[in-house]
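With one protein chain withheld, the remaining protein chains of the complex are depicted in position.
== chain A ==
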Amino acid sequence: MSVSPANEGGRWRALSILGMKVGKLIATVAITFLGLLVVTFLIGRVVPVDPVLAVVGDRASKSTYDAAYIALGLDKPLYHQFFIYLQQALSGDLGTSVLTKKPIVEDIARVFPATLELATAGIILGTLFGVPLGVWGAVRQGKLPDQVIRVVGLIGYSAPIFWLGLLGLLVFYAKLNWVAGPGRIDIAYEYSVTQKTGLLLIDTAMHGQWGAFRNVLAHLALPATLLGYFSMAYISRMTRSFMLAELGQEYIIAARVKGVAEWRIIWIHALRNAAVPLVTVIALSYAGLLEGSVLTETVFAWPGLGQYLTNSLQNADMNAVLGGTLVIGIIFVGLNLLSDLLYTVLDPRVRRRT
């Protein structure tokens, strides 16, 4: 079978367009990361904290202090320090944490799964509840359910998560004993779980350790519900407003005139269209949770990225801060790309434009 020159030309054109797109994407991502690193690096250097103190403490002799100062490369000009860091980062070496004395990559691989597990559980709950509640609120606009959902959302939005966390622990852990306390897993199970992914729910399920699985779930329930509530408040609010906009559109009236069932109008027609901007809302909420909710992690003694980054920043452990920032950058860029991709799937107009 022969290929016509016209077809071949078209294929080449499509390939070159794809190539350009990929090139543009790589350039955007590279510039984003470079900007991220420059800003974080500079912030780290202008913060009025002596990074040597984290290494040698307050009592060290001058010789000890000077040796650490040189070991950290602080004797070199700022641009030189940044260049060295960049060179190492490009070769996959994010340096060593002065606090944990371990490679940053290893540290992040240890703390990130804890945050990932919590944030994923949180966003699943937030979406599962937020979207239906938002739809319900929009459908019953101004009526009692709508008012109740808005008030519940407002509490989730405005009450400090720190306070809600402590209150939740007091009620559901200390008084009712429905959930397990702070931490990811009971000490009794701590060393019996074979960690492959660092996501304890998956690790325990993979190895059929159901006792440990239930324990992990009992620990996860409260903080995940709390983060779920927090993101639900936002997601339901946005769903409601997107749905209100859609339900006022002419095609909805047309569908009703044609006698389409109400559930079909809401769930198939209106929500399908509202889902397009909603994807961005959910993706950004998820990214926000993945950054590590510092306060939630503190209250629940959750050894995640938020706690790690805060502690590193307070001690001017710049390698750790830069490494953590890179991870967050990757998450944001990745989720943005994902939501762009979902846009094209959900919205045929975007598909055509591209």
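Following the convention adopted for this analysis, a contact is a pair of C-beta atoms (placed from the backbone, for glycine too) under 8 Å apart; a residue touches a chain by one contact, two chains touch by 3 or more; residues count from 1.
The rule is short, and it goes like this: contacts and distances are computed from a predicted model.
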*One chain is missing here; what is its name in UniProt, given the choices "Dihydroorotase", "2Fe-2S iron-sulfur cluster protein", "Solute-binding protein family 5 domain-containing protein" or "Urease accessory protein (UreF)"?*
"Solute-binding protein family 5 domain-containing protein"
_Can you tell me which of A:32, A:64, A:280 or A:336 touches the chain that was removed from the display?_
A:64
_Omitted-chain contact residue, chosen from A:36, A:123 or A:179_ = A:179
*Which of these touches the unseen chain: A:161, A:221 or A:279?*
A:221
*Can you list, in ascending order, the chain A residues touching the missing chain?*
47-50, 53-64, 67, 97-102, 107, 110-111, 125, 128-129, 132-133, 136, 139-140, 145, 166, 169-170, 172-174, 177-183, 186-188, 190-191, 214-215, 217-218, 220-221, 224-225, 262-263, 266, 298-301, 303, 307-308, 311, 314-316
